[in-house]
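Just one protein chain is left out here, and the rest sit where they should.
Moving on, here comes chain A:
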Amino acid sequence: MSELTYLTLTQARAGLLAKEFSVDELLEAHISALAAHRDLNAFITETADLARQQAKTAASRLQRGEAGLLEGLPIAIKDLFCTTDVLTTAASHILDGFKPPYESSVTRKLWGEGALCLGKTNLDEFAMGSANVTSYYGPVRSPWTAVGDNVAVVPGGSSGGSAAAVAARIALAATGTDTGGSIRQPAAFCGITGIKPTYGRCSRFGVIAFASSLDQPGAFGRSVEDCALFLEAMAGYDPNDSTSADLPVPDWKSEVGGGVKGMRIGLPREYRVDGMPSEIEQIWQQGASWLKAQGAEIVEISLPHTKYALPTYYIIAPAEASSNLARYDGMRFGLRVPGKNLAETYMKTRGEGFGAEVRRRIMIGTYVLSAGYYDAYYLKAQKVRRRIADDFTQAFEHCDAILTPTAPSAAFRVGDKMDDPVAMYLNDVFTVPSSLAGLPGISVPAGLSASGLPLGLQVIGRPWDEMTCFKVGRAIEQAADFTTLPYGLEAAA
């Protein structure tokens, strides 16, 4: 353990530039932390050697004054991003032994900016899950445990490994992907900050697809400023992704502290869901008060189609997944379980290669796209999706950003909700609507639950207005002054 791992990404960057410590010192501190926290199962593949190799280049670039945005900073990559010659699994058995001969556009940018790759983090299989319990490589446990309880809690999902790695001070920052909440919800559960930018802000090229119209890479950090810096390095137009936007990437990190004075912050009345714990309601009101105190105006808004968001999401996402996952057929890469003939080889390979949740979603997706059901399910879901997006457009006529809880509860124990998929799906009730609308959303830690687990608040912005998310997020961060460390890390700090 070293206090170098307790720096924020921004602080570490400044330290390297000021030569307060070396790239090697910073990296070795993180590699030690990686080794010390293997019990979290946050990584599927560790790449310390790769990081050491990258560190040499980083050190010389720093020396020459040619540092990139993330020069010499150790980070982690969700194992959904393809990385050249490094095992890439999507946490699925079906990608056994798959080492891509290509690099995802986002990771290519990160290496170009000088980041060091500590490893590939665990996730829910094919990013399908909200607790990181569907991984073929086993569940990830959060570095947090509830007060008076030593049972592991989930880090959230699907980007659970990335969130746990950043929360446990193994990595300074990490990439995630968010389809219905897969960055924001684990950020909230792990007491860190996570941003899902506007759909199209980061390239999906080389990111293993779950639901193409929703998937969006994003960032985890231990501060809003870190997320802004990290996202700047990830984002940008990519001609290899037809859905990426040809827009310049703003200098978010410099304007994070711009404040909320004069902003109108909307609280959607439909987000007061039945059975929501009062501590969630309280932290939400607390957030609103903090912003009001800093000069924002709080307005009530309406997002009338909110209650249809989860069912809509659970039609569209599986539909796209059922088609996206057709390529895992045992023919060209990954697992192949031979059968007597072609059809049996397909069935055995896919039957054994995919876990239960993935199989469930493939079946749901296949069903909703089938002849005779397409209109009633998929087509209707697309129409509702349009309505949900329109809700947000109208709401943003009355406010500049929307404040909501990130998740309807704090993290739960590993093993809970496993027998009830719908209960699991409800984790994403506050994150799914903005995903369907393609909007940017950030989750910032705001406080602790009664059981001593982190609670997050979500700020949703207009399309391409990550800047406002960062400013509002920073205002909450300052007011919340969330400094509690996960249990077990306090002593080391």
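The definition used in the following text is that a residue touches a chain if its C-beta (ideal position, glycine included) is under 8 Å from a C-beta of that chain, and two chains touch if they have at least 3 such contacts; residues count from 1.
Note that contacts and distances are computed from a predicted model.
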**Prompt:** According to its UniProt entry, is the unseen chain "Aminomethyltransferase family protein", "Iron complex outermembrane recepter protein", "Aspartyl/glutamyl-tRNA(Asn/Gln) amidotransferase subunit B" or "Chemotaxis protein CheA"?
**Reply:** "Aspartyl/glutamyl-tRNA(Asn/Gln) amidotransferase subunit B"
**Request:** Have a look at A:Gln11, A:Ser32, A:Thr57 or A:Thr243 and name the one touching the chain we're not showing.
**Result:** A:Thr243
**Prompt:** Considering the whole complex, which of A:Ala165, A:Ala209, A:Leu267 or A:Val414 touches the chain not shown?
**Reply:** A:Ala209
**Prompt:** Of A:Glu125, A:Glu320, A:Glu357 or A:Glu477, which one is in contact with the hidden chain?
**Reply:** A:Glu320
**Item:** Missing-chain contacts mapped onto chain A
**Value:** 81-82, 88, 90, 95, 98, 100-102, 104, 204-209, 211-213, 239-243, 319-320, 322-323, 325-329, 331-333, 342, 346, 366, 369-371, 374, 378
